[in-house]
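Read the structure below first, then the notes.
All protein chains but one are shown in place.
When the chains are written out, they are named A and B in that same order, and each has its own residue count from 1.
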Amino acid sequence: MTAITLNSINKRFGPVHVLKDISLQFDKGEFVVLVGPSGCGKSTLLRMIAGLEPVSSGDMIFGDTRVNDLEPRERDIAMVFQSYALYPHMNVERNLGFSLELRKRAAAEKKDRTSHAAGILGLDKLLDRFPKALSGGQRQRVAMGRAIVRDPQIFLFDEPLSNLDAALRIEMRIEIAKLHQRLGTTMVYVTHDQVEAMTLADRIVVMNAGQVEQVGTPLDLYSNPANLFVAGFLGSPKMNFVAHDDAALNLPSSLTNPSAQTYGIRPEHIKVTAPDDTAHLVGTIDVVERLGSDTIFYINHGATKPFVVRVPGIDRTAIGEKIGCQFQPEDLHLFDQNGQAISEHKNG
Amino acid sequence: MQKTAFPIGAVLRYFAIALYVLFALFPIYWLVKIAVTPDRLIYTEGTQIWPSNFTLDNFVSVLFLTDFLVYFKNSMIVSLGTAFFTTLVATAAGYAFSRFHFRGKTIIIALMLITQMFPLLMIIAPIYKIMAGLRLLDSLTGLIIVYTAFNVPFATFLMQGFFDGIPKDLEEAAMIDGCTRFEALRKVIFPLTLPGLAATLGFIFTAAWSELLFALMLINSDAKMTFPVGLKTFVSKFAVDWGQMMAAGTLALIPSCLFFILIQRFLVKGLTAGAVKG
């Protein structure tokens, strides 16, 4: 069953056309992550789902109810803001229970649900504190708790973890995943962080300049990016792109395609070999990063951008050495002159 | 890393601070001093820092032999009324400026700026006519209306600043939590602007308490005079009775000074951007 349907949604701020003809469907219970470069309209889209921004044209449908004209409070949603937006003049307990207070729920029920949410997030000891006296991670938990208490139809998150340090971010990421498992509520989550997107999402929506580039499961997007943008956006280090006429490129004709303008290969899909005729690409090592678990080579093959290779473990090959690279046919991505992926090669 | 200042620097700082305090307080001190100097000493000891004798006679006669208390009461009504209504109207307007983008916003802001730009004298005659038409001449209500109108633009900008300091996320969160926009304003934003509100109230109260021009033009009966007008009649009536005038002046200072001392902290705090964050 669909929880949210976006039907040709457009958004204009005065003359600026920020979202262009977005059509999407999110299933009930699905965890959807919106990713895309800064300014592409993720927050705007989320805020339109929340009812905080009016829709310029198109239909916003929850279940089978058109909600374009409903106020945020009538949509039965909860939202976690990047800034947390905790009410500074209320203590944690009141912050958590504020939505119930507004709905004039009985004190007992309020107490019940607040302490339940506080229990889930480990906030029991902080109920009397004011937001001022909380650490960043604790504030983040309160913001999440406020959403949990609501028990809404839909959870919305706008970069909820971006103000936390790396360790806390991982911890909270796991909490959110657990939360989704436990509650099974539809969640829409905006992030910059690829790892968050890959680990949390049932489906990822990649946006660029106000348009949807591709929608799919994390692995689907990773293995079958629909175009250059998605291919370059997901994955770290980024996918290497080599022009079809690059002199350093030496592909057997079985791997090439006459309409391919650009070949893409992910750094982790490259085998390092001797720089001889069997190599698909040859270059010299410019920079080496040894991370322990992996070694990353930045290879100069005559183009402006280095060719990046990631091999597992510690590799002792030194800077300045000439090496060859080999790819498996199924790991090679081909893109035509419009930047769209050419998929037939894979089947054939 | 806290650098300890040279003692000489600290001494200079305190010296400068003392100079400021002295400069601020001396004229007020002088006012009070002449008010408590007995009449017979005013000329002989007029320029001494410290009179050889004190008296409260001037205060007694001002309070009980003149209309001072009537003026005082009128001024209180007008200033409190103005402060209240101005703050109410300006809060709503400041909120709209801070939180909405809408057609005509620039024009309205420009108009409000223009109201701050021309000599009020220019419009006293037309206002007089309008107030006469509304039968609001010589009435405290009329004065409150005019004062409110004149103070709204500045108070609006002030309030807008306070609202701008409150993150928009907060009321959006409240609206998602179940508030209407107005409820969000009342339950979440309003409590956070209290310092700003106090500051605006105080600012406007002080301004209304001081206003002379309109009070002079729009009020003519003794029973409706506000304090500045009353004091001005003092000046013309008792041109030589320095002691009484200064006593009256001292008494008139009390409410606005009290009010101001109470609110000046909020004023600085409220004007500080982002004071309520976090």
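The rule we apply is simple: contacts are C-beta pairs under 8 Å (C-beta built on N, C-alpha and C of every residue); 3 or more make two chains touch, one makes a residue touch a chain.
Simple rule for what comes next: contacts and distances are computed from a predicted model.
Taking the options "Fe-S cluster assembly protein SufD", "Carbohydrate ABC transporter membrane protein 1 (CUT1 family)", "Succinate dehydrogenase iron-sulfur subunit" or "Regulator" in turn, only "Carbohydrate ABC transporter membrane protein 1 (CUT1 family)" matches the UniProt protein name of the chain that is not displayed.
For the chain missing from the display, the contacting residue among B:42, B:63, B:76 or B:194 is B:42, taking the whole complex into account. Checked against the hidden chain, the listed residues B:63, B:96 or B:194 yield one contact partner: B:96.
Within the complete assembly, residues 1, 13-14, 16-17, 20-21, 23-25, 27-28, 30-31, 34, 42-43, 46-47, 49, 88-90, 92-93, 95-97, 99-100, 102-103, 105, 108, 111-127, 129-130, 145-146, 148-150, 152-153, 156, 181, 206, 209-210, 212-213, 227-228, 231-232, 235, 242, 245-246, 249, 252-253, 256-257, 259-261, 264-265, 267-275 of subunit B touch the chain that is not shown.
Everything that follows uses one rule, which is that only the chains that are shown with their structure count from here on.
Distance from the subunit A centre to the subunit B centre is 54 Å, each centre being the mean of its Cα atoms. On the subunit B side of its complex with subunit A, the touching residues are 167, 169-170, 172-180, 183, 187-188, 191-192, 276-278.
Residue ranges on subunit A touching subunit B, taken from their complex, read 47, 50-52, 71-73, 77-79, 81, 83-85, 87-89, 98-99, 102-103, 131-132, 146, 150.
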